[in-house]
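Quick one: the structure is below, and I'll ask about it shortly.
Here the complex is missing a single protein chain, while all its other protein chains stay put.
What follows is chain A.
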């Protein structure tokens, strides 16, 4: 039973990161109808920036801020100089450009920083605290959970309570009508990519110190897991991304804990396949409403 609780807490902490990363995917999907396959590589690139700043200043928090800012800038840049120009020819072109971007970013990171692991120290203790004899969360896990959930809450507020959030939603759902109502749809698209990459950068900074280490491929499996989480939740739904992230985190934690870590990547694929077969729209899909 103790082991079960440990795995549950561990799964929730990992799930929070998947949730944030899945949310980044959902943000772009909603804004542009593209799955950004370069999300993982972009997050690694910003994590390198973040840890370069940590190394130079000695402050984790400055590094975190730098990574998020780099994410915002990188997202805007990718939309402005790449996606905008391949977009009109169809979403498949954007997917292929995103895949190309993965290779490019990973190659550049390898050339500049080397392909080896670089140390990525955590800002808090990563040893689990014991509560009543049960090993629960570590201080770092608490920080990860808190940070991820705060970002999710802030994004929810941004989208539902602010004028710019309303503009972004309208531009995503009905670009032409939005333009007629004075919404600069292109700018909203850039903002959507920037926000998504910023959230991705944060998720990357949170997940890299949890045993992954910093190297050009650090986010490859995380991306697949987060993509699974986003699909589980329904690519259209931010709530779905969060629930899907936590759910996938829990499932993987149990699988890893009871069946061994070798089965984790397999479990991800089985889960992805099962969701696509049984409920292709995801648990929270709004597909019904879209037929109007």
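Keep in mind that, in the parts below, a residue touches a chain if its C-beta (ideal position, glycine included) is under 8 Å from a C-beta of that chain, and two chains touch if they have at least 3 such contacts; residues count from 1.
As a convention for this text, contacts and distances are computed from a predicted model.
K.L.:
Assign the chain not included in the display its UniProt protein name, restricting the answer to "Cytochrome ubiquinol oxidase subunit I", "Branched-chain amino acid transport system ATP-binding protein", "Pyruvate dehydrogenase E1 component beta subunit" or "ATP-dependent protease ClpP, protease subunit".
P.N.:
Per the UniProt record, the undisplayed chain of the complex is "Branched-chain amino acid transport system ATP-binding protein".
K.L.:
Touching the hidden chain in the complete assembly: which of A:61, A:117 or A:173 does that?
P.N.:
Spelled out, the listed residue whose C-beta touches the missing chain is A:173.
K.L.:
Taking the full complex into account, what residues of chain A touch the chain not shown?
P.N.:
Its contact residues with the unshown chain are 163, 166-167, 169-170, 173-174, 176-185, 286, 289, 292.
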